[in-house]
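Take a look at the structure below.
With one protein chain removed, the remaining protein chains of the complex are shown where they sit.
Chain lettering (A and B) follows the sequence in which the chains are written, and residue indices restart at 1 in each chain.
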Amino acid sequence: MEIILAIIIGVLYAAGIYMILRRSLVKLIIGIILLGNGANLLIFLLGRITEGAPPIIPENSKVFLEAYADPLPQALILTAIVISFGLQSFAIILVKRAHKVVKTDDLDEMNATDEDS
Amino acid sequence: MTQQLILYPLLLQLFLAILLMFFWRKISAQRIISMIGSLIHLAVSIGVFAYIWNHGTQTVQAGDWEAPFGITFIADTFAATMVLLTSIAGLAVSIFSSGSVISDRLRFGYFPIFHFLLLGLTGAFLTGDIFNLYVWFEIIIISSFVLITIGGEKAQLEGAVKYFTLNFLASMIFLTAIAVLYGLTGSLNMADLAGKVAAVENRALVEIDAILFLIAFGIKSALFPLYFWLPASYHTPPSAVSAIFGGLLTKVGVYALIRVFTLIFVGDVLLDQILLVLAIFTLFSGALGALVQNNIRKVFSYLIICHIGYMIIGLGMFTEVAIAGAIFYLIHDILVKTNLFMMSGLIYRITGSNSMRALGGFYANYPKLSLLLFIPLFSLVGIPPLSGFWPKISLITAAFESESYWSLAAIIFASFITLVVISKLWAEVFWKDVQEIPARPKFRYFHKIRNIKRIQIVVPIVFLSLVSLYVGFGAEHIQILSARISSELMDSQQYIDAVLNSQKTQ
Partner (left out) sequence: MRTLILKTASNYLLPVLLVFSIFILLRGHYLPGGGFVGGLIAAIAFVLHAFANGLDNTKGLLRFHPGFLMPVGLGLAFFSGLTPVLFFDDPFMTGLWFPEPFPVIGSVGSALFFDIGVYLVVIGVTLTIIFTISESA
């Protein structure tokens, strides 16, 4: 299980960074999404995987009775998901606005900021 | 109530942001709330600072969860100083933005988001939990994304795309680094991590993780090979936004670097060497970049990069004197850089241009304003006894002591180039003959706007100039302060005890 996840994480990171390095703005968004998912999976993996034991207390109990998964990585991932949700939606709006104003999605043509003014 | 004193700046800022959101469409109400709120915030921050100064490091465990498990908020002298500086810069920029930012832009929620940005900054300084630091960083960058795009001009959007991409990448690397750190130690509390990281056997992985943190914070603080987003974006938004970005955003990165590399990853010689080399290159490349630019705000953007190098060089030398110098420089830099960008906004309001070629005759036409602008410009250079001089002395002394002559050369070279750049700027903008700038019919020139707006533009510049004059002439006090911060940072046991043993002492 760990080895599969590790490979998936590697692929997600590689694909994400590759996509961010492309010139197209749409691919930038895809890269952002892939990279975010890769990071979340990494937290999940590094929190150690415990099979079949969620960090949730049974309804009629006050404390954990058996071995349970570490709840912290899941809280971290949830936070990270919320944050990347916000970032991704911002990115989509930004790219749309940029495309509308600049009329290109090619990063190489976005050089108004380097002009001498 | 005093137990939770350190949370008050944070809570007040959050309250302000929420309150301002209720007045989404009422801009004049927002202006007043923001200004009064920032004033109260300054008072609270001074209170917190005084309390920390007298009573030492304070902690609050959010939700009453015990230290290594819950989220800790901690204010040592360093954090309290940074919060105080944030509220000083925040007050100045709050007044400045109600004078200088046009209401078309204010309508898109400028003030609420501005206060969310300050909330993020305050939180990042006060937190004692590394994942919580990540969350505050995200609050900072999301607010800064909105602020940088408000208005939606072409250059702004292009700058924002670049700013967004690199800052997002930095966040992801930061998150990755936290994940690895959690995997290695099973803790997120910075004080707890300090002990646990030292005990990890897999040193190679610790080293890699430290490098990941270095890259993440390096992008945020615009270190040498990672700074390209900064000059591409900082000159595009309104100058009030640039002021708060230039003054505080990169400094959060520096704060995080100093915090992480004095507390968690300590005593790593290789890492200190890397930091030194990066800092030297940052000094050189920032200085040379500033030399060739023609837009005033681009010049200042490159000078931000250049002067980040001073703080990192102090961290890289890792002696008590060097870190004290770096802290002093940090204090000086926040005040001066905020002021400089506001000054560029003032010049822009008066003439309608920020290009050095087009400007001229400022001294002949506005002698009093020129005298005022002299203070931040030459504080930056470090003409004694203005504020930039003293930290450089500390840094140079430290470089001599640790026999790091390359750093010494870089410090002196960068100071020299800064002097050249600022003299050139002074000659071009203030002393050169008056230039004919084509008038812009719709532009709200300084002489056309109402008196109250003019006051709102000039007063914050005066305010920050006075504070930086105090830093220069009262350098003794700041020296004592930075020495105390530095000794606290070098002796991290005190910080660790404050977090982990706070339950027992109460």
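Definition applied: a residue touches a chain if its C-beta (ideal position, glycine included) is under 8 Å from a C-beta of that chain, and two chains touch if they have at least 3 such contacts.
A quick note: this is a predicted structure, and the numbers were derived from the prediction, not measured.
The omitted chain makes contact with just one of the residues A:T50, A:S89 or A:N111: A:S89.
One of B:Q61, B:T282 or B:S301 touches the chain omitted from the figure, and that residue is B:Q61. Across the interface with the omitted chain, chain A contributes residues 56-57, 59, 78, 82, 86, 89, 92-93, 96-97, 100. For chain B, the list of residues touching the undisplayed chain reads 1, 3-4, 7, 11, 14-15, 17-18, 21-22, 24, 60-64, 73.
Throughout what follows, only the chains that are shown with their structure count from here on.
Note: centroid distance chain A to chain B, computed from Cα atoms, is 27 Å. The touching residues of chain B, counted against chain A in their complex, run 131, 135, 138, 142, 145-146, 149, 152-155, 157-162, 164-165, 168-169, 171-172, 175-176, 178-180, 182-183, 188, 232-233, 235-236, 294-295, 354-355.
Only residues 16, 20, 25, 28, 32, 35-36, 39, 42-43, 45-48, 72-73, 76, 79-80, 83, 86-87, 90-91, 94-95, 97-98, 101-102, 107, 110-114, 116-117 of chain A touch chain B when the two sit together in their complex.
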